[in-house]
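The other protein chains are all here in position, but one chain of the complex has been omitted.
Our next item is chain A:
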Amino acid sequence: MTVTEDLVSYEDALAAFDPVMGLEVHVELGTKTKMFCGCSTELGAPPNSQTCPTCLGLPGSLPVVNAVGVESAVKIGLALNCEIAEWCRFARKNYFYPDMPKNFQTSQYDEPIAFNGYLDVDVEGETFRVEIERAHMEEDTGKSTHVGGATGRIHGAQHSLLDYNRAGIPLIEIVTKPIVGAGAKAPEVAKAYVAELRELIKALGVSEARMEMGQMRCDVNLSLRPIGREKFGTRSETKNVNSLRSVERAVRFEIQRHAAVLGGGGTIVQETRHFHEEDGSTTSGRIKEEAEDYRYFPEPDLVPVAPAREWVEELRATLPELPRVRRQRLQAEWGISDHEMQSVLNAGAIDPIVATIDAGAPADQARKWWMGELARRANESGTELSALPITAAQVARVCALVAEGTLNDKLARQVIEAVLLGEGDPDQVVEQRGLAIVSDDSALGAAVDEAIAANPGVADKIRDGKVAAAGALVGAVMKATRGQADAARARELILERLGVQG
């Protein structure tokens, strides 16, 4: 069904045109109840079991705004360096579509609660400031299932089924100002912005911002202008681009598509477009309605929100250290390169590493285990690092056991494996599996004697002063003890037995 679009190469597109982007991100807040009524927001409930007269839009019902919803909006605004409105109202956005049973979405129009901010993002070692136009409060829509069409899509469906559990869940929509000057880095800047915003939202604790769960969704506006021209071109709006990788791909695709249309003497139609996860393409959707078609007007059922300045300042004082600042601090503390820090970030390892350090492990050891053995295992099982069944305290204990000489790295890996298999805490595993290093001379001595007896040639070399050859005998001892020998002590014993000075 995907219509093949003409594309020009990315390089050719960038040689002739300058991309301008606008990103609209919707964040579903993690409140217990909906934005304007007390219905639960718990996921996974049976269809239409979390609705009430207010979110169903029944006559006579009255909405009342969720205090935590407003507080979250102010926090997001402050974290994005926005001004917070002294007084603002909700507005009705009227449209005829069954995903909202009220026939309008309660939103904000010309009086957003937060406006004029910015978010700094890092792209390949360069800082890029993305300016924020506004962040406003609104509500999510219901979930439609289209029945009868060949592909389960809206086109060709015979009828649709609506579940309104999601209708009314608090959303914050964050809109950037036009992002100019990113040039060829536009796709990376878009991705970095959404990633940074996600980290910020998580740090604020206002939402888990899990894109794969639809808790954070991105619309990508893109236009091209010939290089050197001031005036923006006509934009397209690609809806529901719901992963970081997809944001990057959607921007790239639209740059190549626009360039092909414009380069061929055509014009871009202002329309919404659908993004296709399978191949990273976009296809035409509906022609965008004009704002006036939504017939916005102030919501008469909700009174204005006027955040007191003292309250705003109180909230500002509770803001956590922001993710980018925290990353810079940790990178300096850990003494690692930009590239290494980026790997830690990409692996989702920052929080586990910090927790492990807090549990007493040295930073380099915490980093080594999370970025090495544990990252490998998370990768193998396709889970996130933070979802592995091992706690920071357990990893810290493994580090301590290595530091005190009870475990070497090889044994430590076995302990970690056992902890992941649910065999208990590191100390229990060491006990049960008998994994501690053997450094006790009587136990080691036998293995050393055997190794010398089995390798008389090597032993002679060592007696002749080739001390480096001892490594081969240490290897034999390690093998005989299945890796549990204290290698340093084994070497000492070997040299002692053969009468050589180390």
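Following the convention adopted for this analysis, contacts are C-beta pairs under 8 Å (C-beta built on N, C-alpha and C of every residue); 3 or more make two chains touch, one makes a residue touch a chain; residues count from 1.
Note that in this section contacts and distances are computed from a predicted model.
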| item | value |
| --- | --- |
| Among "Cytochrome bc1 complex Rieske iron-sulfur subunit", "Sugar ABC transporter permease protein", "Aspartyl/glutamyl-tRNA(Asn/Gln) amidotransferase subunit C" or "Sulfate/thiosulfate import ATP-binding protein CysA", the UniProt name of the subunit that does not appear here | "Aspartyl/glutamyl-tRNA(Asn/Gln) amidotransferase subunit C" |
| Given A:115, A:164 or A:253, the one touching the chain that is not displayed | A:164 |
| Hidden partner chain, touching residue among A:43, A:213, A:269 or A:303 | A:303 |
| Residue of A:47, A:178, A:214 or A:362 touching the missing chain in the full complex | A:47 |
| Touching residues on chain A - with respect to the absent chain | 31-33, 37-40, 46-53, 56, 64-70, 87, 89, 94-98, 101, 144-147, 154-164, 293, 295, 297-300, 302-307 |
